[in-house]
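Removed from the display is one protein chain of the complex; every other protein chain stays in position.
A, B and C are the chain letters, set down in written order, and residue numbers restart from 1 in every chain.
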Amino acid sequence: MLLAEVEYARPSSIDEALRLLSAHEGARALAGGQTLTNVMKARAAAPDVLVDLADLDELRRITRGADGNLIVGAMCTYSDLVSSAEVAAARPILAVVAAQIADVQVRNRGTLGGNLCLSDPTNHFPPLMAAIGATMTVVGGGGERVVAADEFFLGVYMTAVAPDELLTKVTIPPAAGTGDGFAAVTIGRDGTCIVNAAATVSDGQATVAVGCVAAVPVVVRAAAEEDAVVDAIRGTALEPPDDVHASAAYRRHLAEILAARAVRQALERSS
Amino acid sequence: MSETTVAPGQPLTVEEQEVKPGFIGQNVPRKEDQRLVQGEGVFVDDVKRHGMAYVHFVRSPYAHAAITRIDVSKAAELEGVYGTLIGEEVAATTDAFFQIAPPPGGHVKDFALAVGRVRHVGEPVVAVAAVTRELARDAADLVEVDYEPLEPVLDPERAADPATPVLHDDVGSNVIWSGEFDYGDYEAALAEADKVVRIKRLHFDRFSSTPLETSGAVVEYNRGTAQWTIHSNNQFPGFAQIMMAPALRVGIDKLRFVSQDIGGGFGNKICTHVQLVALCLLARKLKRPVNWTEWRTDQHTANSHGNERVFLDVEVPVKSDGTLLGFRARMIDDCGAYTRYEPLGCIIWAQVTPGVYRWRNIRVDFTQVCTNKSPCGPNRGYSRMQHLWFTERVIDIVAHELGIDPVEMRKRNYIRSDEMPYETPNGCVYDSGDYAACLDQALALIDYDGIEERRRDAEARGKLLGVGIGSTLDSGTNNFGQSTILNPELQFSGNNEVATVKLDIFGEIVVTIGTTPQGQSHETTAAQVVAEILGVTPDEVNVRAGHDSYWNSHAGFSGTYASQFAVTGLGAVKGATDMLAEEIKQIGAAVLGAESTDDVYLEGGFVKRNDNPEAALPFMACGAIVNANNAVLPMEARGITLNCRYVYVPPHQLPDKERKYGNLTLTYANQIHACVVEIDPETGVYEIVDYSAVDDCGVRINPQIVEGQVHGATAQSIGAATHETFPYDEDGNLLTPNFYDYHVPHALDMPPMKTGYVESPSPFTPLGAKGMGEGGGAGISAVCAALQNALAAAGKPIVYDSSNPYKRVWELLRNPDDSRALVTVDDA
Amino acid sequence: MEPVAAKRITVTVNGDSHEREVEARRLLVHFLRDDLDLTGTHIGCDTGNCGACTVIYDGMAIKSCMILAVQADGAAIETVEGLAANGELHPLQKAFGATHALQCGYCTPGMLMSAKHLLEHNPEPTDEEIRRALQGNICRCTGYVNIVEAVQAAAKGEVGT
Partner (left out) sequence: MKVAGERTFAASRERVWGVLNDPGQMAKLMPGVESFDVEDDKHWRANVKIPLGLGSLRLSIDFEKTEERVPDFARLHAKGTGVGALMDMDTQFNLSESDGATAMAWEADVRIAGPVGSMGKRVLQPIVNQQVQNVLTALDKQVASAT
């Protein structure tokens, strides 16, 4: 497929990127492009200007904050997460999940920031971020703000990041004392998610986020027991989409099964 | 140039089948690989011409609609656009494509672009040509088409209802073809039966092999000679020419087909004549070469899908010991919006009417309907795959319902090797095979004896384990005479393929074949046969890559399809090489002063005297003498050309049209597959944990290549059994229009695959070999049977569909009784 | 630095530097195939799933249909045309032939590049690791059996000359 005409710029600083995004109506940030390019090939979307973030090295760092928080730059690729010693030490689930996304070539290009800002309901990271309590740092003309995962995802392809803003980094609390789990039913091994669920347990409490069942991850908090979590999910009265891969009823069922499995994993890892 | 053909019906003599041990049967390295591993193959989109225009088709977003207005002016005004083509121009300058069906089904009017009405999403409506790919795509967005949507016809079971809208007004209904097939004495079978198993409905879903290279062409028009050169990846040029020449109102020789490397075909590249005609018109209109490369989404929405088929009111009379007496069924085949190779699918299945089983009394009521979906066409295992899946599903359901072990059930009913050649109830002759031996091997490869232990082990892990068996008959070397059973007026019968083998002036051996390989290694296997006969090595044999109708080494049925190269292609190669060997010997005998050609032999590139091998004439000298020094030849040797063309014609006869009876194909390779699955009962997710495929294609010219075909065909059927399907929504939108939603098995999805083989040489073919490219269908049956077996522990649901994605398995787990309601067993 | 609809870029492909003016919207795969005539890199889908267009980009296996040519300005790219050196086939190319790991050959260039990337990062892969590394490359002919065998053979140096 072939893209419609588009203009391209590759700024060398975040400020320059922000200026370009606000100066051009219909400008979009280009990160790894592993989804945006395809959607543009289908001409299902046609941004007028692409602002390539490739040269913004400050967005490619993975560091630990003084408080022990893991700070991941938005332009870090899935492969970066898989191979990062900091990730392995601070929050290994990130690497576990990143290694399940698509395939080697896509993991070599696709970025955490792109995955989150895309907010495709089948993505792996939105529910994971919601479950582990990540916060997103968004910068724009108005300066910098921090958004909790719960408020970050607004809808399909819609997030708290305005067209003239950038997600710069994701801050993730260290695993200390908690356990994380992730379970998914995918089309073929490591394929597109039909339903996925991420869970974190700490001091008897579980936070579970289920993906692919609504426009944004569905988050529940309950006692860290499978039954309690299943009840909580049931309590949300999900109305999942019905598509070629799964009926609404099947997705509703998988949401409960996978939430329980994610919690089981999390409990095993926390002990 | 000398020429010989084998007359139809003339049996091939025994010594023609005796082949000296040598290169045949060995894994010689493929000639094709050297270029392909270096990215130096020439696929159709690699062909470039000066001033070439890129073509993009504007396609219908509606499944069924009247076209009320087309305005291309804005597109035409865009800088860089060379021109456009619309339906009215096509209707004015071409004739509708020839239809295989008799009236009224044959009244379908099919043109290169939609004329007045669109009948499926993705149907080409306008063609736009521009200086770059991107511009052609931009211009397509400027084309304005107004549609008046019509109610789409999507359900094949309701397509024939008078209340349903009609796709093709000239046909008068949506029925393309229908007929009754009645063999043996079905009523007597019912009377003899102890039990009658009835199955309300089975469904074989749409999918396609989706070759990785999509269709495409570069078409040039020579105004001086009014000839088109069509560089394409069409895999059956003979058929394309027959379809295109009358439509374009020109002679067949005006259409030169050229191809070198083709990125997979699997039948899906047979029916591209439709787009090729649009390209021919554009090349002539725009006075420049045109390039069209189909996009993946277009391939899924508008290329040939495998036929969807429903099997209704199935009735199986059976003895209480499991002996199958016959079956009766109503079959409805959905061929999509247009008939391009159809309704051939309505007869092709009959090549394997009883499958691999000793069913003698069969009654089939077969109807083909059109719907507002992508047109169907041959897809690896064409039409037999659907029918063989049906027979395997029936055997398995009957076994489960009667409580008979599926292995026992099969062995009791398999046609036995001592019955070969076996004549089926409809007059087809299975040439050779030992199905039971294949099954034993397949079971041994998956350690069938240990299966119960593995079942318990799986249970301990919370999984349901099941084992299943599937079979396939790969009937090859069609008798096109079967088309006359559908339409008595047709003048098609038999089959043929051509090879030309020459010894050139400097002694090169050059082979030219009429086929269009897409990975079947024809250059290699042809070289093996030639080397064997001429006493040289395959490296010394130069086989031309690809196809060119100007080589004049093709015939009406030339192409690569329907599992026949090992018979027709290599039969032609063998015939031509035998002729060349004889001519070389004549030259040798004359020059070496031998009495006759019996007194010389060929070895190492020399003609040698039997009584004195020292007296030897190199091939190079033979080539030089005949081509450049023939005054030295004795008169009797002057007719020799060392350029031998041979047309292989299989010994086919016309079938009996009234009784729908006769031998419809020459050879029957078979495969037996066994499969072990583990189902997660909580989610319906399952994994194939063990798999075996045993193949019998007679003499294996190159075992490694045969095994490669088994691997590949199996992967395709595993895909079809799991996630590969073409479902439509209620508006007729294809829901899996690309590889994002149409999930093809990748390396992690494929189970460990174990293969074995049995060799039952065909008594009917020049080399004892059989075509074997399409055997994979067994995998669909094996997976379905394994699921059925595993689910027996969960309420015994019936696996009623060929495609079983997780969601369907979960439904079977959740409501086993819904599917159980499809089956009843009555005492007769 | 303002956005541009077209740009002059310099890309090193298989060691040779190429300078071209390209439209911003042109995909890298079309730049390689149509502008540089390196037609060994193929296109098999619209959605970045098939991997036929896989190339090695600054040392990383990527799909050249999901990156714009202008993004590749200054990059070093390896394609299948660069595998053989001084007329000698790369061990992977030999292994693919020896084990009959290709039939139609259309997916082969992408497979070879993914396999090369794997062996550069993991010289002694298990079969499972090979399958994981090739997961982004679809083959419709071989069922992958012989492809896995080929990569294993190349890794173990089990291919003659």
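Everything that follows uses one rule, which is that a residue touches a chain if its C-beta (ideal position, glycine included) is under 8 Å from a C-beta of that chain, and two chains touch if they have at least 3 such contacts.
Predicted, not measured: the structure shown is a model, and the values here were computed from it.
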Chains in view that touch the one left out, judged over the entire complex: A, B
Which residue of A:A42, A:I62, A:A102 or A:A198 touches the chain not shown here: A:A42
Touch with the omitted chain, as defined above, among A:D120, A:D150 or A:D231: A:D120
Contact residue for the chain not shown (choose from B:D261, B:D741 or B:E774): B:D741
Subunit A residues touching the omitted chain (full complex): 4, 26, 28, 35-36, 39-40, 42-47, 117-122, 155-159, 212, 214-215, 241-245
Where the missing chain touches subunit B, by residue: 61-62, 121, 141, 149, 297, 729, 731, 733-735, 737-738, 740-741
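Keep in mind that, in the parts below, only the chains that are shown with their structure count from here on.
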Chain contact graph, described as a line, ring, star, complete graph or other shape: complete
Between B-C and A-C, the pair with more C-beta contacts: B-C
Separation of mean Cα positions, subunit C and subunit A [Å, integer]: 28
Subunit B-subunit C separation of Cα centroids, rounded to whole Å: 30
Numbers and ranges of subunit B residues touching at least 2 other chains: 133-134, 295, 297, 740, 746, 748
Subunit C, residues touching no fewer than two other chains: 23, 25, 30, 46-47, 132, 135-137
Subunit A - residues contacting subunit B, complex: 1-5, 42-43, 103, 185, 187-192, 194, 243-247, 250, 253-254, 257
Complex contacts: residues of subunit A adjacent to subunit C: 1-12, 16, 20, 24, 27, 30, 33-34, 37-38, 41-42, 49-52, 54, 79, 102-106, 108-109, 189-190
Footprint of subunit C on subunit B - complex, ascending: 27, 29-30, 32-34, 36-43, 45-46, 48, 133-134, 209-214, 261-266, 293, 295-297, 518-521, 704-705, 707-709, 711-712, 714-716, 738-740, 744, 746-748, 750, 753
